[in-house]
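Take a look at this one; I'll ask things after.
Removed from the display is one protein chain of the complex; every other protein chain stays in position.
What follows is subunit A.
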């Protein structure tokens, strides 16, 4: 099966003119063979040749070192956390699930993560559009800065926001200076809105980065063709650019969603005592109350949530990659022909 596949897909491409009866088969294998997105690795490719090349014993041997490292430094500690949560049966779980604090934390976490993701996706899309398609001096510099921004620690952003909007920050200082009031009006930083603002500020570049890469792949000719066909910029963005950048947008959005679910430093640094997310709950249970079993329960829930969302993301982007199609892969197919 694997041996015949390359030949079957190659034939319609090497003879592009003959699209008669062979074409339906070609389209089927085409879509099956195409890699989904930039993020999703091709599943079928490469499996065939390597299976033929090496003996299975040798291959198993090669698997051992990475598996060993993975087990020792990652899976074993993770297993310890899960096992600790089940100390004394499922009792702790029932206790945790029943508690109002846990439910609140779960709701807060998911609401914040979803809110921040929506904000990042919208803001990131608009910003990336401007950087990529509106020629202004320094747009390349901005694109570079996005790369640098990704390497910043998340608490740094929160710290910066504290300087601006904090109780004794610049904004409030300006207000009290001008009006002579005792206190400034800006105190949202310690509310969920403050966390949301900090998370959107910090995570937006994570959406922009893959989008900028995707936009670079959109052929200028397509945009020009669309506009000479009578499409205004809004329609071009909606009908030409967005569909091609969709997998990248989904990839960036899902990454931000998972990162936000697990974000700890930002919540800690805003000093928002009322904003208790799952990671904060783990922290307070483990470090402040020394209730390790409960902490492990919450942590396990957090891990399951992340992994579940990641699986969903792979499923969604996989589908988007199969049904959508990017300019890049079609051009690659063109180059093969």
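The rule is short, and it goes like this: a residue touches a chain if its C-beta (ideal position, glycine included) is under 8 Å from a C-beta of that chain, and two chains touch if they have at least 3 such contacts; residues count from 1.
The working rule: contacts and distances are computed from a predicted model.
Only one chain is not pictured, and the protein name UniProt records for it, out of "ABC-type quaternary amine transporter", "succinate dehydrogenase", "Peptide/nickel transport system ATP-binding protein" or "Glutamyl-tRNA(Gln) amidotransferase subunit A", is "ABC-type quaternary amine transporter". Within the set A:167, A:191 or A:222, the residue that contacts the chain not displayed is A:222.
Per the touch definition above, the residue from A:231, A:265 or A:309 contacting the chain not shown is A:231. Taking the whole complex into account, subunit A touches the unshown chain at residues 16-17, 19, 23, 26-27, 30, 219, 221-222, 224-232, 235, 239-240, 243-244, 324-327, 329-330, 333-334, 337.
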